[in-house]
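Only one protein chain is missing; all other protein chains are in place.
Labels run A and B following the written order; every chain starts at residue 1.
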Amino acid sequence: MSSRLLLALPYFTVVVLIVLGLAVMLSKRNVIKILMGVCLMESAVNLFLVATGYRHDAVAPIFTNVPAGPMALPTVQALTLTSIVIGVATSAMMLSFAMVIYRKYGTTDIQKIQKLKG
Amino acid sequence: MRNVLFSAILLLFFGGLTYLAVDLPFGAPRATDMDDYFIRNAQAQTGANNVVTAIVFDFRGFDTLGEATVLFTAVLGVGMMFRKLKEGEEYEND
Partner (left out) sequence: MKMTKIVRTTADLFFPFCLVFGLYVVVHGHLTPGGGFQGGAVMATGTALLLVARAYDDVTGRIRKGAMKACEATGLMLFLLAGLGGLFHGRAFLGNWLAQAGGLFGNRVELGANAGDLYTGGLIPLLNFGVGIEVLGGLTVILLYMLSGIKEEKK
């Protein structure tokens, strides 16, 4: 079991990151900290996608002066690129929501905001 | 009590995901037909050396158009949130 876990170490890192992100998102009450949890899960998904496409002793799929040998899978890398850009867009939106919330309510604690509502 | 329940659920989740992760093959992906096709034909069909760019902008170009639109919309949304306030309009906290 432990040797197989070591073989799949990147996937194990992904699992740890996803669980940490979920724990942060569910247990913290500060909006900024929840946002950090979301970003952690995003990074975990990116790492998972890149790890899926790795081949042993492979080079990056770029033909400019490439040494001979197998190439890593390019499709997952393209999808990771898409995912990173979407992540930047959503992070910007969430951060500006946090700033507007702070300006309107004077706090970033979600439970206090619920009490102040109305 | 709530904390214990929360931790237990998280541990259960962690165990389940680890069980799934151990079975995944790292370094030797199983289904590679599509990627092999891209690596073999990207240069001939698009003329670009960088296969990742060839996929992003040519084979999956429509996807990238949507991605650029998402970025554009996000900028519009941020601009909407930080708009100049009208005369007499104020945030409650100010």
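Here is the rule we go by: a residue touches a chain if its C-beta (ideal position, glycine included) is under 8 Å from a C-beta of that chain, and two chains touch if they have at least 3 such contacts.
Given the structure is predicted, the values throughout are model-derived calculations rather than measurements.
J.: Which displayed chains does the hidden chain touch?
T.: Taken over the complete structure, the missing chain's partners among displayed chains are A, B.
J.: Even though one chain is hidden, which residues of subunit A still touch it in the full complex?
T.: Missing-chain contacts on subunit A: residues 60, 62-68, 81, 84-85, 88, 92, 95-96, 99, 103.
J.: For subunit B, which residues reach the chain that was dropped from this view?
T.: These residues of subunit B touch the chain that is not shown: 43-50, 52-54, 56-58, 61-62, 64-65, 68-69, 71-72, 74-75, 78-79, 81-82.
Here is the rule we go by: only the chains that are shown with their structure count from here on.
J.: Which residues, counting only subunit A, touch subunit B once they are in their complex?
T.: 1, 4-5, 7-12, 14-16, 18-19, 22-23, 26-27, 51-56, 60-64, 71, 73-75, 77-78, 81-82, 85-86, 88-90, 92-93, 96-97, 99-100, 103-106
J.: Which of the residues in subunit B come into contact with subunit A in the complex?
T.: 6, 10, 13-14, 17-18, 21-22, 24, 26-29, 32, 34-35, 38-39, 42-43, 49-52, 54-56, 60, 63-64, 67, 70-71, 73-75, 77-78, 81-82, 91-94
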